[in-house]
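Let's turn to chain A:
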Amino acid sequence: MGIVNVIIIVFLIVCAIAVARTRDLLSAVIIFSAYSLMMSVLWLLLKSPDVALTEAAVGAGITTILFVAVISRTRRYEK
Partner candidate 1 sequence: MIDQLPIINMIMFLVLALAIPFLRKVSFRLTLILGFVVLGLVTVSSVFILTDVMASGPILYRLGGHERLIGIELEVDLIAALISLFILGLALVIYIYSTGDATEGIEEREYARYYILFFILMFSLFGMVYANDLFNNYVFMEIMSITTCSIISIKRKKDTYTSAFRYVMLNEIGSLSFLFGVALLYMATGFTNITLLQQALSTLWPAYSANVIIALGFMLVGLGIKAAIFPFHIWLPDAHASAPSTSSAILSGIVIKIYLFVMIKVLFKVFGLRILDDLNISAALIAIGSLGMIFGSLFAIAQKDIKRLLGYSSIAQVGYIVLGIGLFSELGLAASVFHIFSHGMMKSALFLSVGIVVFQTKRRKIADFAGLGQQLPLSMGVFGIAALAMIGLPLTSGFISKLTLGVAALDHNQGYLIVIVILSSLLGVIYYLPILVSAFLKRIPEDAARPHLEKVPRPMIAAIVILALAIIVFGVFPNWILDIIEQAVATLGLPA
Partner candidate 2 sequence: MKIIESIMENINYVGAIALFLIGLHTVVTHRNLIKRVLGVNIMGTGVLLFFTSIGNVAGGEPPIFIPGSVPGIFVNPLPSVFILTGIVVVVSITVYSLSLVVRIHEAYGTIDQQEITEMIKEEEYHD
């Protein structure tokens, strides 16, 4: 489990920084969705399958849809 865990954490941190740095909001949201999915895998590794299910449905699903909807009503690129 050790090395997989480390790889996932590194991936998460890279994703988080990428979300903060990307100028295109839509890509940022897509990266955030990948981040949430990876987070749910990590929760599966940490033996909490119920949380993993919720995170996959809520974090990667509903939150992404909401963000995309809001971006479609506002503006896509950050200045």
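Basis for inclusion: all candidates are chains of the complex that A comes from, given by their letters.
In this section, a residue touches a chain if its C-beta (ideal position, glycine included) is under 8 Å from a C-beta of that chain, and two chains touch if they have at least 3 such contacts; residues count from 1.
Computed from a predicted model, the values in this text were never measured in an experiment.
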item: Touch-positive candidate for chain A in this complex, from 1 or 2; value: 2
item: Residues of chain A that touch candidate 2 when the two form their complex; value: 2, 5-6, 9, 12-13, 16-17, 19-20, 25, 28-29, 32, 35-36, 39, 42-43, 46-51, 54-55, 58-59, 62-63, 66-67, 70-71, 73-75, 78-79
